[in-house]
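A single protein chain has been omitted from the complex, and every remaining protein chain is retained in its original position.
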Amino acid sequence: MMVQNSDILNIENITKTFEGVRALENVDFRVKKGQIKALIGPNGAGKTTLLNVTSGLLKPDNGSIYMNGQKISGMTPDKIAFLGISRTFQLVRLFTINNATVLDNVLLGAHKQLKPDIIGTIFRRGSLNKKEREVKDKALEILSFVGLEGKEKFLPGALSFGNQRLLELARSLMTEPQMLLLDEPASGLNDAEVDGFIKLLLNIRDRGITILLVEHNMKVVMNIADDIVVLDFGKKLAEGTPSQICANQQVIEAYLGTYGSAQECV
Amino acid sequence: MNALKRYWWLFLILFVIVYPLTFGDSPYKTGILVFVGIYIMLAVGLDLLMGYGGQISVGHAAFFAIGAYTSGIMTARYGIPPMIAMTSGMFISAVLAWATGRPVLALKEYYLAMATLAFNEIIFTLIIGLEKFTGGASGLRDIPPFSVFGFSFENHILYYYFVWFVVFLVIASSIAVVKSPFGRTLIAIHSDEQAARHFGINSPKYKTSVFILAAIYASLAGSLYSHYMGFIAPDDFGVMTSINILVMLFLGGIGTIYGPVLGAAFLKILPEITYQFQDYELLINGIILIVVLVFMPKGLYGVLISLGKFIFRRAR
Partner (left out) sequence: MNDISHFIQFFFSGITTGSIYALIAVSLVIVYKVSQLICFAQGEFFVFGALIMTTLTQKGVPMPLAFALAIFIAVCMGAIIQQALIRPIQGSSVGALIVMTIAISIALRGLALIVWGRESHILQPFTQGEPLHILGASLQLQVLWIFGITVIVLLMIWYFFEKTSLGIAMRACAENALGARLMGINVLKAELFAWAWGAGIGALAGAVVAPLLFMQYTSGVMPMVKGFIAMSIGGLNNIAGSVMAGFLLGLVESYTIGTISSKFSDTIVFILLMVVLIFKPTGLFSKS
């Protein structure tokens, strides 16, 4: 297990309120470069809200988020994307207008590299075509990597739910991220798919990409997470290694016990 | 058979080239296709904006007007060469599109529709109000034919070819845009703007870019229109015209580029058939449109594609 000294993501005292409801309250933790950190907790604990604040969809009321030492809270999602964060969504959000294919979705991940503009598109076709080919080769390689080989021409709607999740992952990998924020990527997958998914995430981690993942599936969490943060009612309840979390009485009462996930604890 | 499938558009180009030399030789008949060409430019530009970019505009005729009146005023009143006037029109349209684009394109759906409608009306009322420049409600006359480097396109057939040359450029560049990373980016923004932003897509910038491009095409169409007609009046540039362009888009099939081409052709040629019914024409047009919207949601282009697939399957 690779442990680096530097923190890639600093979540510092984040508070976020929606119409009187405290979705997040003083949430504070770090993510180390190269690790897989899991964010768990009951529904409504604020996990997705935290991802939304991190990816730039929301501004925190209080607190800051730093990536590689640079403050990203308050930045728009597109600027944060350029810094190397990519995310997936709880309910898969793929691009489907005008018969966009699986391949088109993945190719969109290359937007940061291509930075298309109108003048270049109309007048400088030559260099554009060359870049397109390179990008397409890479996209096909990533599709293969996640296990969607051969499905480039499919429409996203025709894919199984598990495959749609893999497509979202492929699209994010295409952006050459330093860090992935994954929102319940294993939900809706059957047992066989979950095993494959665990291997895939470990592969991604071995490629040097840091992962912060929100997940309910304890099999996934316990098998791959280096570190776990537990949220409950918007507050950080606990943080530690999987064995520490499993032994934590509060966590078991609030979440693990009731959800019957304790059996995954080693 | 396969050749037909891949190169059907060559047949259309052939048709366009051959038309004025055969049964379309009268000025009236070439005129019909000149109008079709001009409206194709309007509809294709709007398709980029609406069908790909996902931004509704009920005011596209505003840029049509700017191109037409800039060309008209500069050439008729000040004797400025048409090419310079046309380029100025495109420049003014681009600047206006850029200036209004940022705030207006941030609006959603109905609000965006209302804002673009308002913009169209502002331009329309200004044209009528600023009589000294524009001729007001009675229109602007004595617009000279288009000319380049001294060569004047007085001959209706030569101008026809010139217009269609430009139409071809517009269609070709639109297809290039659509099949490129830029086009993909538009589709992403249209599908899910928030998600798209997470891929580094600065959506306001892209929406404004396509808005400017559509405005430039419309302005180009406007200039060509004013030189063709020799006389322009505000009524050609009101919200009704914007709505007609919108209708062409949905009739032909939004988000396909070829769909609007079909839609523009259909909507301009249909009156040639229905005018015989005089007072019933408006009602018939409305009913045809309703029928298409209810039974052919993918537009005429969608129907043709399905038909094509059906025929090719049978041919095997």
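Order of writing sets the chain letters: A and B. Residues in each chain are counted from 1.
In this section, a residue touches a chain if its C-beta (ideal position, glycine included) is under 8 Å from a C-beta of that chain, and two chains touch if they have at least 3 such contacts.
The structure presented is a predicted model; accordingly, all values stated were derived computationally and were not measured.
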(message) List the neighbours, among the chains on screen, of the chain that has been left out.
(response) B
(request) Specify the residue from the set B:113, B:233 or B:303 that touches the hidden chain. (result) B:113
(request) Would you indicate which residue among B:121, B:193 or B:236 is in contact with the undisplayed chain? (result) B:121
(request) Provide the residue numbers of chain B that touch the chain removed from this figure. (result) 50, 56, 58, 103-104, 107, 109-111, 113-115, 117-119, 121-122, 125-126, 128-129, 239-240, 243, 246-247, 249-250, 254, 279-287, 289-290, 293-294, 297
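Going forward, only the chains that are shown with their structure count from here on.
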(request) Sort out for me which residues of chain B touch chain A in the complex. (result) 51-52, 54, 173, 176-177, 180-185, 187-188, 190-192, 194-203, 209-210, 212-213, 255-256
(message) Residue numbers of chain A touching chain B in their complex, please.
(response) 55-57, 76-78, 80-82, 86-87, 89, 93-98, 100, 104, 107-112, 114-118, 121-122, 125, 128, 132, 135, 171, 175
